[in-house]
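Rather than the whole complex, this shows some of its chains in their spots.
Every chain is named by a letter (A, B and C) in the order it is written, and numbering of its residues begins at 1.
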Amino acid sequence: MIEVGIIGANGYTGGELIRLLDNHTEAEVTVATSRKFADVPIYKVHPHLRNIDLKFKKIDPSDIEADLVFTATPHGASMNIVPQLIDKGIKVIDLSGDYRFDDLDVYEKWYGLKQENPLESVYGLPEIYRDEIKKAELVANPGCYPTGAILACLPLANEKLIDKVIVDSKSGVSGAGIKPTDITNYPSISDNIIPYLVTSHRHGPEIQEKLGKFCDVGVSFTPHLVPVIRGILTTVHSFPSEDVSSDYVKELYDNFYKGEPFVSVLDVGEIPRLSSVRGSNYCHIGSFDVDENGRLVIVSSIDNLVKGASGQAIHNMNIMFGFNEKESLNNPGLHP
Amino acid sequence: MIEVGIIGANGYTGGELIRLLDNHTEAEVTVATSRKFADVPIYKVHPHLRNIDLKFKKIDPSDIEADLVFTATPHGASMNIVPQLIDKGIKVIDLSGDYRFDDLDVYEKWYGLKQENPLESVYGLPEIYRDEIKKAELVANPGCYPTGAILACLPLANEKLIDKVIVDSKSGVSGAGIKPTDITNYPSISDNIIPYLVTSHRHGPEIQEKLGKFCDVGVSFTPHLVPVIRGILTTVHSFPSEDVSSDYVKELYDNFYKGEPFVSVLDVGEIPRLSSVRGSNYCHIGSFDVDENGRLVIVSSIDNLVKGASGQAIHNMNIMFGFNEKESLNNPGLHP
Amino acid sequence: MIEVGIIGANGYTGGELIRLLDNHTEAEVTVATSRKFADVPIYKVHPHLRNIDLKFKKIDPSDIEADLVFTATPHGASMNIVPQLIDKGIKVIDLSGDYRFDDLDVYEKWYGLKQENPLESVYGLPEIYRDEIKKAELVANPGCYPTGAILACLPLANEKLIDKVIVDSKSGVSGAGIKPTDITNYPSISDNIIPYLVTSHRHGPEIQEKLGKFCDVGVSFTPHLVPVIRGILTTVHSFPSEDVSSDYVKELYDNFYKGEPFVSVLDVGEIPRLSSVRGSNYCHIGSFDVDENGRLVIVSSIDNLVKGASGQAIHNMNIMFGFNEKESLNNPGLHP
């Protein structure tokens, strides 16, 4: 049984980590920090966790004792916390953007922050970096949009079939975090759809960098907020450089993701939905249709808080510690 | 490992049984029937169950071999299926209304059906009938509204503090079943609230009969359909015959439900929410406020498909077979 | 053409006043104030009003010139603004709670405020006080819950048929105002229902005082927040002192509301819905069912921002100035 800490446990991703780890047979949350809610039982913030006997603690990162710490802290905050943990020999999975980029210039440009404490890290997408994750001290957990987008494009990029993709994503509102804003106020976003940062969301360059390791591709990304609690549906439009059929593409994806525990390649024409993966760590990928103009459409669906954040983080932990990869992540989606 | 059958597995409660049993360590679904979808993989109907390798079968009840069968069949259909199974020595948990009533006249009046095959059964609310369930051959799984309403009223009824209760319930749309109707069509019920069967819902007499065993009480029940997928929130208004305080009531509930694995008695003034129990088998009970007119308000929340149907059915199975009561039901709610 | 001012025009009720008055043939909004958004075009805050050429102004109430001013200001703020306007001879319709109560002690107890500037006012429910409104200088526009609840109970109270009513109300989230909060954040309230101030909402005593002028009745009120943008559905449970039939009650309501332009008395058993009155000034009242315990259920539905706030305010204005009562309020609800 390993001891696990969560820094910044009062947000949605913190809540998800606690929820999912509750049934883990080899890991236990021993400390969950929150400056705002010090000494408050976690169920006051996460009412669904009423039967979990845990209180938020206000504790300095350097005083944490644990085998692994999840830093569910804001961009810019992580870079001041992670090094302290690494120095103590604690393994870290960071859910912020601070350690995701190989190219620090890209990070600093898009996040408007100076990376004060660069460290060696592994990008925590197991479908690409499983071997590196096994040995990592610091895993940078991928962004929510990049998880769905990269998984949807990866087999095509790996075959160098695409030089330009349009990634049109639709995200549930929990992706905006637990802090209420004008746009996430119920009457604003219910019965509505709101595109935002239409050509300037920082997850665009994250997708670009990671796919760019497989082929030379220009990623054009646009996110939309939709009246959904959880989930990201990503519609990828591309014009493959060669003439491909749906069946060919389907086979490509089947082969590429063979054995992956959390990627389900659907049948040709079968449609991924958010409800199929709600609350689960699965990514559904499907559609594979080609139209008269040679456009190929791939669609993926994930739960932004699970495969797009906390579930993937736990998956990474399972890999780092040699646990069964599906431990505590073995439930199907919640539909309806 | 016991073998479990599900008759009528293509509806919401059937899907929930399969979802929840997927992680059960002592029970396995070996047959899931559907006349409409014979030989179709279950994920074509339940897209979230894509990784469960099971096909619907069209099979006569008398040909089923299993240790236990869940009959997720319509009212009126169950009474023709259950006896065949019981005759074969198979234990049955029936999710219809056919075997819930002690008083057949009440059943026949409210369901407009003749009970052709009366059988001895136990009403499957473990919080009342745990000992009887242990020995039962046939358990009649409670209705969704009655589960939330009875649990909210039971400690008061047990103390004979109430002679009249108003049960104002708000149900998610999955309670209306998987078959689309005019009222459950998205544009009809989204952004809307629709009371229905305002004084004539048959769950009223079910609540009445079960509470009536504890005290002489008149139950006035009104259900509302609300734009929610899952969940029933029940607001119980009563005028206790004695002067009670919130703290007294809270203590009453704490004592009554002590040790119950799935009932959480909240603090005074703490508010049950649907999201706290979404996807889980918990029932949250709280509020306990008394107003200037002597009205006491108790509120309960459940997931209508889990504690209100399939989860409670599995709880009953666990009791019947001596399994750990929380087996496969151990997950917290899905919030947000 | 009269000139109309709106103080506090950047909230939901302010937006509704501008939206509805846009087509008024005898009134024109000449000033819309907002301290926060001084000199900002109103469509930056109210994106649906993009074609209305108006900017928010930061202006002292004493500098406003108008025939009528709507004060869409918070409780406690109105009492410092209204007297200045009245002194200048401007008629005022106040949308706060400051001038709604005859009994100042009740106001001060429930609002936790001292009424510094009491003034003579008329309670702006035209169905009761039409004649007084005609001559009023200051109209106190009713609360949203009281509008739906009083209209549902009034004919019964007028006949002295009730001595105790339970008012179980379900409100859309816009009732909580434009300012985002933890509870109104989309992931908190979507797919959820949250009762609040279960026995202590200050609209309870407002309903009590107004119905109390018709008969001696104890009002027990409980509000719930539901995942709906607009609308209040009010379910009134009562035990009439005499044996009444649905048809008798229906006739009572028909007679009482005969000629009222905005109250629709539905058929017996016909169910009011929020979608029927969405965006409109109508109140639908129906159900009229009596159960075996002698409980009578009346249900009403309104749009909380229109009949429950801005539409009713314009109705009052139309009465005060002798305009056609339906002027600018003549549209049906928006369904679906």
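Following the convention adopted for this analysis, contacts are C-beta pairs under 8 Å (C-beta built on N, C-alpha and C of every residue); 3 or more make two chains touch, one makes a residue touch a chain.
Small disclaimer: the values here were computed from a predicted structure and weren't measured.
Asks: With 3 copies placed here, how many are in the full complex?
Replies: Whole-complex copy count, per this file: 4.
By definition in this document, only the chains that are shown with their structure count from here on.
Asks: If I count C-beta pairs in contact for every pair of chains, which pair wins?
Replies: B-C
Asks: Roughly how far is chain A from chain C, going centre to centre by Cα mean, in whole Å?
Replies: Inter-chain centre distance comes to 45 Å.
Asks: Return the distance between the CA-based centres of chain B and chain C, expressed in whole Å.
Replies: 38
Asks: I'd like to verify one number: the distance from the centre of chain A to the centre of chain B, where each centre is the average of its C-alpha atoms, in whole angstrom.
Replies: A distance of 35 Å separates the two centres.
Asks: Identify all positions of chain A at which a residue touches two or more other chains, and write them in rising order.
Replies: 12, 174, 190-191, 229-230
Asks: Which positions of chain A touch chain C when the two form their complex?
Replies: For chain A paired with chain C, touching residues are 12, 172-174, 178-182, 184-187, 189-191, 227, 229-230.
Asks: State the interface residues of chain B toward chain A in the complex, per the touch definition above.
Replies: Touch residues, chain B against chain A: 12, 15, 19, 22-23, 46-52, 174, 190-191, 229-230, 264, 266, 273, 275-280, 282, 284, 330-336.
Asks: Any idea which chain C residues touch chain B in the complex?
Replies: Within the complex, chain C touches chain B at residues 164, 166, 168, 170, 172, 187-188, 191-196, 198-200, 204, 218-220, 222, 224, 226-231, 233, 235, 237, 269, 271-275, 278, 287, 289-293, 295, 297, 299, 336.
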